[in-house]
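Removed from the display is one protein chain of the complex; every other protein chain stays in position.
For chain A:
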Amino acid sequence: MVSEARNLEPASQINQGSAGGPLMNAIFDALFTVDPTSGDIQPRIAASFATTDGRTWTLKLRDGVKFSDGTALDAEAVRFSWERLRNGDVKGAVASDAVRQMDTITIVDPLTLTVTLKAPNWQFKYSVQEGATVWIVSPTAVRAQGADAFAQHPVGAGPFILKSRTPNAQTVLVRNPNYWQTGLPKLDTLILRPNPDRDQALDSIVTGQAQATYDGVGQLAQRAQAEGLNVQSAYGMQGGVVFLFNQAKAPFDDVRVRRAVALALNLDEIDQQVFEGAAEVPKTLFSNSSPFYDASLTIPSNQPEQAKALFDELAAEGKPVSFTISASTNTVTSTYAKAIQTQLSTYGNVKVEVLVADSATLVRAQQNHDFQMMNAGYASVDPEPALYAGLQSTGSNNYGSVKDPAIDEGLDAGRTASDQESRRAGYLSFQKAVIANVPAVWTHRLQAITIQADTVAGLRLYGPSSPLFDGFGLIE
């Protein structure tokens, strides 16, 4: 895996393959996943999750699912898990788009629960899938241990149980004998090792020190294929990775500055520099596999003459552009930030600094809106929930302080629409508003790619490249 969770408290995790996803899925499993192509619910712990009006969603659980401490995973456990996210019972909890939408949670029977939303959302399943709401904790264990101890000794209903953990080195998990899927997991022991260096992660598979990894860009996949490994690109994601402008601060409170920077950058060239040309540079907000794709709605990029004219216009008004890009020590992010800086150095009237800082500092800066431009991720299989959370004025991850009524209107229309045509209309107007507002530079789209040695199979990804390990095992 790419990086490691800070602790093992699900409320503190971001459900991504590059963050808390792998450990949480191994220990807690997932309520359900959503098919990235059809949008259908794929049952796991939950047998179904459905709505008839977009406002009231009904969750039906499988009978007989037990936590690894022997207690039942029932509707009460789901309510308990969701309430502790909503009530802020956990220190350092990540803002959850799903629980922000919840109004009431009602237990119908031991295996059925309904959740009523504050406003209709026909795509609420994506919000539940892509946040900590997909992981259900054992209420008995939380009450017995307390939140702090639970974060070190979590109890879930996943395919594996925590055996030992050495932070930033490895986590050893052993088979859960009471796992609800008979005959699974296939492995007796699963060892997860964080490795932020993509090349090293691949080398560890080639040399037999590890058996599987996953990637979101494709750069590693090219090398892996050359090494004869089993590479599978499961699905692509919408939106993408961005360098976000903070519209609450100068100079990016002026749309001309945002537009000028976006137009000045040749992202294909940066793709060559950072990813050796392996990444997909978004030309439109949605890829051509999306029902909301429109080839005419292109994102502003690589128009150096227009950019120069805008920079000159701003300088003539006494506002030469000067800003700082905050970047993490992560190689990809800092390389990308320096590539932006280098390209903009060829224009007059622009001065760019790159501030490389540790992750904790950057998270603080992001949450306090204390930055000018920084890296963020708005990628998911559907526009929901990543784009809503990131760009809607009340969104849980609106770090760039975007307050644009046209964007809000488009996103709200996309969220509340009950039919595909209305949804498409909403997202077309949203795309136009994004092109006009220029909230970010869209650097590359993500894909869900698994890389496995020829001795193993069954690693599956869902949502934002979050891996599931129950079917992962040795090929007999």
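The rule is simple: a residue touches a chain if its C-beta (ideal position, glycine included) is under 8 Å from a C-beta of that chain, and two chains touch if they have at least 3 such contacts; residues count from 1.
One rule holds in what follows: contacts and distances are computed from a predicted model.
Enquirer: Which of the following names does UniProt give to the chain that is not shown: "ABC transporter permease", "Nitrate reductase-like protein NarX", "Aldehyde dehydrogenase" or "NADH-quinone oxidoreductase subunit J"?
Expert: Answer from the record: the omitted chain is "ABC transporter permease".
Enquirer: Quick one: say which of A:109, A:276 or A:313 touches the chain that got left out.
Expert: In the complete complex, the chain left out is touched by residue A:276.
Enquirer: Would you indicate which residue among A:44, A:338, A:423 or A:445 is in contact with the undisplayed chain?
Expert: Of the listed residues, the one touching the omitted chain is A:338.
Enquirer: To test your reading of the contact rule: which positions on chain A touch the chain that is missing from view?
Expert: Interface with the chain not displayed, on the chain A side: 199, 269, 272-274, 276, 329, 331-332, 334-335, 338-339, 341-343, 345-346, 353-358, 361.
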